[in-house]
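The complex appears here without one of its protein chains, the remainder shown in place.
Presenting subunit A:
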Amino acid sequence: MEELDGEPAVTVIPGVNSKKNQMCFDWGPGEMLVCETSFSKKEKSEMVPSCPFIYIIRKDVDVYSQILRKLFNESHGIFLGLQRIDEELTGKSRKSQLVRVSKNYRSVIRACMEEMHQVAIAAKDPASGRQFSSQVSILSAMELIWNLCEILFIEVAPAGHLLLHLLDWVRLHVCEVDSLSADVLGSENPSNHGSFWNLVTILVLQGRLDEARQMLSKEADASPASAGICRIMGDLMRTMPILSPGNTQTLTELELKWQHWHEECERYLQDSTFATNPHLESLLKIMLGDEAALLEQKELLSNWYHFLVTRLLYSNPTVKPIDLHYYAQSSLDLFLGGESSPEPLDNILLAAFEFDIHQVIKECSIALSNWWFVAHLTDLLDHCKLLQSHNLYFGSNMREFLLLEYASGLFAHPSLWQLGVDYFDYCPKLGRVSLELHIERIPLNTEQKALKVLRICEQRQMTEQVRSICKILAMKAVRNNRLGSALSWSIRAKDAAFATLVSDRFLRDYCERGCFSDLDLIDNLGPAMMLSDRLTFLGKYREFHHMYGEKRFADAASLLLSLMTSRIAPRSFWMTLLTDALPLLEQKQVIFSAEQTYELMQCLEDLTSRRPVRGESDIQQLQDEDIETTKVEMLRLALARNLARAIIREGSLEGS
């Protein structure tokens, strides 16, 4: 076992007094049952009245969120698309496919976040409003982490381009600036607005220099005194060399140009050109990458990773991916300044900057309340072939382990189980076993649901589960006295034993009532009749009735006889069959030939000779036996008479 990564969180169950009483629990898939026992902790003999409830403790609570359900359903489609990406694809086309998938995942997270935000605003009571807001911040953190992982692990941007991606990342997640900008520009005199310089500073911090220049030109228009230095600042902003995506210049060229520009800025600082305007002077210091000046804007930067990116932008724009972790760690330290300790999110981002994927996933698993994020992210990174070598001590790799956890959570939910099936499908080692275990435990309240479950099992050749589900349905039908339905289900399951049982019920009902129910089914058995001997008999016996009804006596007679001689008919039913033969024996014309009559007699003798002799018998039994004896005597008489007639007829035919 690996050591623990910190103390597990304590979950307090309201109403359960664990101090006084001992608790008991039982594991389930994705959930746990907990209840108080009646044993007190201190003295074993004393019985303390305990809490009368059994609690269900769920691990993956997010599965039960109405809004997150959309996330699960929509991402399920993306997940399937990802699994179908051709393994043959390599190089650029594969990478662009994977980036597209990653963006799709993120857009689903964002859509969910926006809806959650709407709900949080519309929430009537503050408690649920807070709950939704905290969900929004969790989703936002998820998107932030995912986006960074996308840049670092999937895009694998080279030096130069890396910073452009990081800038986009920061701009996307620190987006208060847009509302501020609208606010300032909407006012009558923008340059006199209280937040004017804040806005310009934020624009510079985010590297949006074009917008910053436009703002400065407004200031220049408003106060002619500072117009000159504003123009100089504007020129500095305009001339800052940046790597544009379409540009073909080399990294060395860029570095050279940047160095010149940097020196130019330095000169302006030494000349104290902007000394008259403290705002512009601080902007210049920021553009020189001055750490102290940057840290003065802590409020506007709002977090350390913004600080990191701005610092890189103005001090080392062509930073290499491998150097990132150094800057990240020092930025975090500088930003927090020993005042506060890093939060889980900080640790996750730091691990990402260190390119430690496993640490990212581990921290996320601990920090987040759902498996969705880690399962999907790990799966995507696995498709980028970044996780190959990592095997866990319990037999499957990390991707599979996380997918299994996530899918099990879905199966614990009363209606998301269908999504879980596809996730199990893509777990090569333990997926199938898990599916087999879970699928049998889905409650089947309607046949339609059962059909859906059956389809899942049949598509995957899970014959054992198909059999068991059909048997459950067949049993249910028998209990509800729906014999036709029961028979259909046992035919579908190819369950011979159960088909025999149901056929027996049909035959018993027939003996009691003298007519068959569910003829529409029995008369249309077709090849399914061959499933069990008893079912064959049932079908054939119905055929006999048909023939008899159509007055095809000879056919009916030979069928009846063959049912007995071939031993398809259960012995308990022979007496009924022989009784059925009575009217045929009594017909005017001779139907049973002499030979057939001998066989019938043989059957009758077989039946009577093997009858068990009972010691004690009550009146009812005596009466029954009485009837039986009369029947046998009637049969003997009819058989004898038929035999006589048959011999005469056969003899006379031969003679003529």
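Definition applied: a residue touches a chain if its C-beta (ideal position, glycine included) is under 8 Å from a C-beta of that chain, and two chains touch if they have at least 3 such contacts; residues count from 1.
The rule is simple: contacts and distances are computed from a predicted model.
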item	value
Chain not present in the shown complex, as UniProt names it (candidates "Nucleoporin Nup43", "Geranylgeranyl transferase type-2 subunit beta", "pyruvate dehydrogenase (acetyl-transferring)" or "Phospholipid-transporting ATPase")	"Nucleoporin Nup43"
Residue, one of A:T90, A:S272 or A:T446, that touches the chain absent here	A:T446
Touching residue (missing chain; options A:P14, A:P52 or A:G526)	A:G526
Listed residues A:G194, A:P414, A:G514 or A:G549, member touching the removed chain	A:P414
In subunit A, positions touching the absent partner	66-67, 69-70, 73-74, 76-77, 80-81, 114-115, 118, 414-415, 418-419, 422, 445-449, 451-452, 455, 459, 479-485, 488, 517-521, 524, 526-528
